[in-house]
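Take this structure first; my questions come after.
Removed from the display is one protein chain of the complex; every other protein chain stays in position.
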Amino acid sequence: MTLPQVPILPILPELILTLFGIAVMLFDPFTAKPHKSWLSSLAFIGVLAALAGNVLLLAAEGEYYNGMIIVDSFSVFFNFLFLIIAGLSILASRQYLVREGVNHSEYYGLLLFATVGMCFMGGANELIMIFIGLEITSISTYVLAGFRRTDLKSNEAAIKYFLLGSFATAFLLYGIALMYGATHTTHLSQISSALLTGRIDLRLVLAGTALMMVGFSFKVATAPFQIWTPDVYEGAPIPVTGWMSVGPKAAGFAAFLRVFFVALPALDQKWFWVLWVSSVLTMTIGNTAAMLQSNIKRMLAYSSIAHAGYILVAFAALTPNGIASIMFYLLAYSVMNLGAFAVISAWSLSGERRVTIDEFAGLGYRQPWLAAAFTVFLLGLTGIPLTAGFTGKFFMFRAAINSKLYWLTIIALLNSAASLYYYLRPTIAMYMREPGESGRTSAPQDSAPLQISMATKVVIAVSVLAVFYLGLFPSTILDFAQSSAFLVH
Amino acid sequence: MEFIDSHILTILILMPVAGAMFLALLDPGKHEAIRRTALVVALLTFVFSLHLVIHFVPHEAGFQFEENSPWVPAFGMNYHLGIDGISLWLVLLTTFLTSVSVLASWKGIEKRVKEFFIFILLLEAGMVGVFASLDLFLFYVFWEVMLVPMYFLIGIWGHGRRIYAAVKFIIYTAVGSAFMLVAILSLYFLNAHATGAPTFDFTTILDNIVNGRLVIEPRIQVWLFLAFFLSFAIKVPLFPLHTWLPDAHTEAPTAGSVLLAGVLLKMGTYGLLRFNIQLFPDATQTFTPLIVALAIIGIIYGALVAMVQPDLKRLVAYSSVSHLGFVVLGIFVFNIQGVEGAVYQMLNHGISTGALFLIVGMIYERRHTREISEFGGLATPMPVLATIFLIITLSSIGLPLLNGFVGEFLILVGTFGAAVARAKLYCTLAASGVILGAVYMLWMYQRVIFGEVTHDVNKTLPDLSAREKWVLVPMVVMALWMGIYPQFFLRKMDASVSKLLNAPRVMMVRK
Partner (left out) sequence: MLRSYLPILIQIILASLIGFGILGLSYLVGKHKPTPEKLMPYESGVRPTGSAHERFAVKFYLTAMLFILFDVEVIFLYPWAVIYRELRFFGFFEMLTFILVVLAGYVYIWKKGALDWNKN
């Protein structure tokens, strides 16, 4: 018999990431403590290699492995996004891990493995594959959330995320099972054609859809399944929080979009209203709660809920333009949020102290460039023009208006305006208050000059540039996203 | 020269931005160098803006100095700039007042000097951008982005409750513009469905409306009009949306107040004139009585409230509500006198209220209080200031031969002859606003300047320094020039205003 031809190109980025992940884990015990940082460089090289591999994927569009994996510009776009997120996160974590005394290379290994899972979620063309990708991502994330083992809050975050996450995965799995029961297939396009035949049990399909929606809603943290977010985001180590708020969320949306637009377009009038209501709830709850926070991580956690709500607005538009704008926005949101968390990580002190908004007082004059970058990220997150956040939101709301979702867009825009209130609070602290004016007296060692590592600076600089690039010249990325979105739709 | 000719507006926008970037690189400790650099940049921008006046063709009604290049072609967004006879003067007002503001902030700003001038210059770029944009998307971009430097100016260098005022300012305006964004998008899709060519280009959409290629149902026009109107009316601010204004004006540093009153408020009236009236003529017709009523309430209410203010700056702030009421009234009477008067009054208000804020700022720098009761008899120690203050006060209340007279007179004439019901009544009510204006301004002037020196500290106050004279004299010159020879300014706006009023759809409103 001849050897079966197994193409490796379609999963090349995933393979590269896995190999590098294993290598990082394996080299760790052989590396003396002072030299551990080269392993993070290794992980970063792995991400770069996977990016190169991803470029090759552009020429290999099609379905592979009996249709389990699909390579199209949608999946390639998301691979790029996940790899960029992973690369920035690796760089942003280096200094933090050393400072917190948890510089274990497993961190980087897990980050790479989680990225593998995310890439599978973006490229999966079949429900089981999505589930596997989700599990790979989630399990790595559970560990990462608890990476500061000796810290109770970090432990709480990990356990909470693990318990609730497993629960949500179970919902998703049950939904998949029901869908399979009704349509006898887990392939997305076959589900779609099965639904069109009309010879299926619609009750099962609807129950399956609802359960899958619960599962995805949990993963992307939209109301009413967002309750876990603040505690987990607050407890997890700062770079992990930054990563979680963009990476797994983007992956969740990638799978969410593909499942609902490829497999379930026939039912879109049924799930449209669920999205509509969920969107309003998500934005409003996220923004309202964010206003009341004093801890900056918690504030950004709630605001990330609000951002998922804005994304649902474009989701509810049910058009290729809507999908494209979501893709663009996920990229924009990722660079802004990663940048913001890099600043928080640079400003905070060991043991994750100095993370309340008041404690940013005076940053504007002690570290003008750091503060300026933070201001750019915050304004971007608010959606002030010339930043990525504005173009992203503008495209999403454009898609929504195109689908005549006037009220939803107005609610979203008012939410956006309200978000100014809390996004500006750090700028008030940074520029308009003197240190110590808030009544807190900081210990003398806290006013020592900040040491910001080169890697962190690179992350912040790259993010700032990306925020402005996407804000000023969105065309290239937008056109790419648009061409991909038509494929999915 | 060729390059300057074809890119003058971009130069006017980018020059302050480049200046701000350069400032960012300077050593924050070298205050004098920073101030000088900022002044050079502001003056250079002003000089370049004179290019507009010199090369502007007066009888050309359309847009001049146009620049148009695609920005996001997939969605029909363009980088389209251009000015007509209306925006020409507003751009000039911006560059002029920015230069004055920079010079006026020489002494008053002691902390974070570098950041202060960076924000002033960025603000200038945004303001010029608003007046020069001919693409709705671009307009919105400048409209929003300009809030940020103003927010920081109020929040960092303001007085008293500065943070409250800054946040209130930015959220108030952002809520307004949220509705405008929805309206812009809706208009964009209406136009795209009607003509098949999606574009945010204002001139194209306007052409389509004028030529009947794009017909918007009155019912939809009402919503779009309201959305734009809300955003602009907050900015103007029109009664009853004015509540952010006294806080922002009072707490802002002097330069901030000057630019806020001098330029930012004009964006609201400019928006009404440029967008609301031309794009939604049917709805304009529906809402004209309401808006005229609000404008008149604003005139009288602003004047009455200004009368009882114990704080100098608050008094000037409320007088803005009154004056901007005049501007709105002039716009919504739809005749050439009214609209030209409105545009002229926008410029006047920029000069006279700007100068008033400068004077209040100078007094504040000396005494660190703005309570009217703390002063009295300032004419004795500060004769030069008293003289200039008098000229500006008279200009603000509209004495003939000074700028305020021309604008108010034109507006009142326009209102008197307006083709709306009860025009004479409106005219009478608005004229009573002029009288009230004279009352509160002169009363204020009398309490501050005349009489015995009631507080001993005031006896030794130094008079204007050379720099302060340099700040105020150009304002006085402008006030006189605009009052004595208004034709110089009006001639250049004639064609544009007539074109605006003679557009077939707007004609219909006029009847």
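Observations on the structure shown:
Here the chain labels run A and B in written order, and each chain numbers its own residues starting at 1.
Everything below uses one rule, namely that contacts are C-beta pairs under 8 Å (C-beta built on N, C-alpha and C of every residue); 3 or more make two chains touch, one makes a residue touch a chain.
As the structure is a computational prediction, the values presented were derived from the model and not from experiment.
The chain not displayed here makes contact, within the full complex, with A. What chain A contributes to its contact with the hidden chain is residues 1, 3-4, 22, 25-26, 28-30.
Simple rule for what comes next: only the chains that are shown with their structure count from here on.
Once the centre of each chain is set as its mean CA position, chain A and chain B turn out to be 43 Å apart. Listed in rising order, the residues of chain A touching chain B in the complex are 364-365, 368, 379, 384-386, 390, 394-395, 397-398, 401-402, 406, 409-410, 413-414, 416-418, 420-421, 424, 427-428, 431-432, 474-475, 478-479, 482.
Listing the residues of chain B that touch chain A in their complex gives 28, 71-75, 112, 115, 137, 140-142, 144-145, 147-148, 151-152, 155-156, 162-163, 166-167, 170-171, 174-175, 177-179, 181-182, 185-186, 188-189.
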